[in-house]
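I am attaching a structure below and will ask some questions about it afterwards.
Here the complex is missing a single protein chain, while all its other protein chains stay put.
By letter and in written order, the chains are A, B and C; residue numbering begins at 1 in each of them.
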Amino acid sequence: MSFDALKIRSDFPIFDRTIRDGKRLVYLDSGATSQKPRVVIDAEGDFYRFHNAAAHRGAHQLAEEATDAFEGAREIVAKFLNAAIDEVVFTKSATESLNLIAYAMGNAPVGNRFHVTKSDRIVVTEMEHHANLIPWQQLADRTGADLSWFEVTPDGRLDLSNLNSVITENTKVVSLTHQSNVLGTINQLGAIIARAHAVGAVVVLDACQSVPHMSVDVKDLDIDFLAFSGHKTVGPTGVGIFWGRSSLLAELPPFLTGGSMIESVTMTGATWAPAPRKFEAGVPNMAQAVGLGAALEYLTNVGMDQIHQHEITLIASLIAQLQEIPDLHIVGPTDLADRGGVVSFTVGDIHPHDLGQFLDNQGIAVRTGHHCAWPLTRKLGVPATTRASVYLYNTEEDLDVLVKGVIDAQRYFA
Amino acid sequence: MSFDALKIRSDFPIFDRTIRDGKRLVYLDSGATSQKPRVVIDAEGDFYRFHNAAAHRGAHQLAEEATDAFEGAREIVAKFLNAAIDEVVFTKSATESLNLIAYAMGNAPVGNRFHVTKSDRIVVTEMEHHANLIPWQQLADRTGADLSWFEVTPDGRLDLSNLNSVITENTKVVSLTHQSNVLGTINQLGAIIARAHAVGAVVVLDACQSVPHMSVDVKDLDIDFLAFSGHKTVGPTGVGIFWGRSSLLAELPPFLTGGSMIESVTMTGATWAPAPRKFEAGVPNMAQAVGLGAALEYLTNVGMDQIHQHEITLIASLIAQLQEIPDLHIVGPTDLADRGGVVSFTVGDIHPHDLGQFLDNQGIAVRTGHHCAWPLTRKLGVPATTRASVYLYNTEEDLDVLVKGVIDAQRYFA
Amino acid sequence: MNLDALYQDVILDHYKHPQNKKLNATYDAQVHHVNPSCGDEITLNLSLSGGVVTDISWDGVGCSISQASVSIMSDLLKGKTIDQAEAISEKFLHLMQSKGSEKGDEDALEDAVALAGVSKYPARIKCALLGWMAFKDASVQAQ
Partner (left out) sequence: MNLDALYQDVILDHYKHPQNKKLNATYDAQVHHVNPSCGDEITLNLSLSGGVVTDISWDGVGCSISQASVSIMSDLLKGKTIDQAEAISEKFLHLMQSKGSEKGDEDALEDAVALAGVSKYPARIKCALLGWMAFKDASVQAQ
């Protein structure tokens, strides 16, 4: 079967509505959050309608069914990432997942391999989303560790020329994004992971912009931890994934504490259940986990490689068309190697906020601003950019509307 | 209009299904999680169907609508608690809310009123849920502060006879449950709050078992922080509330860091947005917040006082009937003053797990075990209990089925 | 929706030819405000004398709405007493919160009524208010 974006779009109820007095919705903001297919909305609703109870906490039939549904979702996520089931932790978001690992490392006692001191180093990159930067700044602050980073080249790639002096012998953790949410750059991980592992550091991958868009195999990549958000993966809001190598999760201390993550509790102390339970305190986001399971099954049925190919085709076309527009400047790589479905740009003196407003008036949803990557925006020397991001439900026609919109905006603000 | 539990039940789709080969669902486990009315399921679904976009992050119409829906939900929660809008923080659960305050205090620098040192004291009670115990144990561990607690009397009330020696001059925070999820006891807060405030401590209320069941007014109570979970409030899973006094939220450091909670970010540091944004890192659980809004409106329409009255009537009847059963022992107060809709009990030598299984076979859902309050269960000298908890959709008939079930179980296991 | 109701000529004029956009070297208060969601920034210098706003000068980057709004504000409030300036600011804030239901008091707000259309676009209200909030902050500091 060939890839039919229009047919796919009909699975997503939101495209039945219109924008600003009857205009067709041209949704080019999936980098911020994706739309949801009917099967995902129904999976969440059906959990409440038929199986709702506290998972792992009751000896009654509903609790059994809720547990099955929740654990079934974990199995789907594990399969999607090529991970072991017990390596998959449900969080509320990628942001929580990244805070989890940073705080849990901060909780590690002397002697634990994750214990961080002022003689350790934490490495990130200049293209990180705030969610993969500030938690590490905070950990560095709390422990006195040194925070270092890879810089970004003018064409929007990681500068790895100083690989060995950035990832030093005392580096404890290297945390970086798989794909930049601003530049579209897909980072090549091989050399970084090799060096990190050589010095005994663990590698955390912010896969928010990759897991939804291409097949990601945690074993193949040889990473140690990974985070992504359900809402960018055609899944529900309120659910994210933290994945970690089984042997490492066994040693990592917990983050959130409370019910269901314990082995035994007295007034003065507690011991922990094994992973993944150790990292899932409280009644979990069951309906959202189940919705995420449905989302990943939906994506698998469409085919992750097909989705990635579709996006690459669209983005090649979009870059080519944008390059024709005078005064338009693409921020990020324009060559298509190792590049995903995100394009950021500036248009002459038109402020992105004004451009975004103009496009919105045509029914086109893009994102404007610093995209939660303010240090990168500063480095690129622009106050803000306009970003178009594509997904499985976008078509060439969407791009045509966008390109026409940009040209019309130039006329309007001239 | 008189309170009609049967009519209310018809708003909850799950009651259309049956349990264990055709038996009517007798759901007496709302203390663990509540069932959801159609309006809540639809509110979550409609958010995805019509308004889904990243709140606070786009200049397009969908983002505006998503922001309106999310902020509208905040307004509903504020009104429900009689709080100011900016005092309401969306979390994933009460567990996260309680970890938030404990971790945020741990993050407070010298000079900040929340800064905790080894000369400070943290006070909890012996009847806390693990979610309101372990985070404080951990904070005490990290800071060297002393953890003390109020004991529980044999009849299941807080022993306040040593109020002044438990809440000492150096006490920084007193965190306790409003209603015990095991005993049903509603704690009288006046003396505790007065003493806590007199020594300059803040009071954190775990309102998981009170907010869903009676009207709770944060101003009236004169507390400082409050936590509850959406899923126990006929709301969605994956959403909780952290409420704090405006002046205190301004001083409390953030917990989770990342996107949308910042004022400005560089590679080396960040500054924070004002509350509530400071405490809401990442794309929020928008659909769940909207669902919680719908849930609180639903409860308000039914009437919180009516719901409370209904539960009290049921629980009085249930206690009276249980007391007739030989060998049945109620764990917790049997007088009805300051008592909510939860009853725990043991039945002779029948292990709660076996009793629960027997009841499940009749379609009756109860909870068995230590109910995430293991220290309390130990103190009460029982390995586990069986707990029945009622809510707005329960009827006298449900209780009759339960009582008959217990008697039949006695015969079965005799 | 008619975009022209948002982008009135007055706004685009002020955007292209901003007034008082050059920081005066002397001032009683200097403030720096940012709009964290879009990255817009403004520095504003304020001079007061005998309860009167004697000078407002500023510099910054931002969208047409934020730039035009601060330009209009700086023209409008210069020469006013602090009390008058506060009253005008209140009226402007009220207009911004009106969700498109008000036209604004032209006697008091003058060119600033051109920003009335912003109130229909919740995400843009912060843009229009950036300069005004900076002024408010500066006037507190300067007094």
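Heads up, the rule we're going with is that a residue touches a chain if its C-beta (ideal position, glycine included) is under 8 Å from a C-beta of that chain, and two chains touch if they have at least 3 such contacts.
These numbers come from a predicted model, not from an experiment.
The absent chain, not drawn in this view, touches the displayed chains A, B throughout the complex. Residue A:Glu263 is the one among A:Glu263, A:Asp305, A:Asp349 or A:Glu396 that touches the chain not shown.
When the whole complex is considered, the residue among B:His60, B:His213, B:Arg277 or B:His370 that touches the unshown chain is B:His370. Of the listed residues A:Val39, A:Ala108, A:Leu163 or A:Ala273, the one in contact with the hidden chain in the full complex is A:Ala273. Only one of the listed residues, B:Asp21, B:Asp220 or B:Glu324, touches the absent chain: B:Asp21.
Although one chain is not displayed, chain B still touches it through residues 20-21, 351-354, 357-358, 361, 368-370, 374, 377, 383-384, 412-413.
Summarising the interface, chain A meets the missing chain with residues 56-59, 63-64, 67-68, 260, 262-264, 273.
Criterion: only the chains that are shown with their structure count from here on.
Sorting all chain pairs by how many C-beta pairs they have in contact places A-B at the top.
Our note on geometry: chain B versus chain C, Cα centroid distance of 45 Å, whole angstroms.
A straight line joining the Cα centres of chain A and chain C is 37 Å long.
Contact with two or more other chains is made by residues 20, 353, 357, 368-369, 374 of chain A.
Among all residues of chain C, those that touch two or more other chains are 37, 121, 124.
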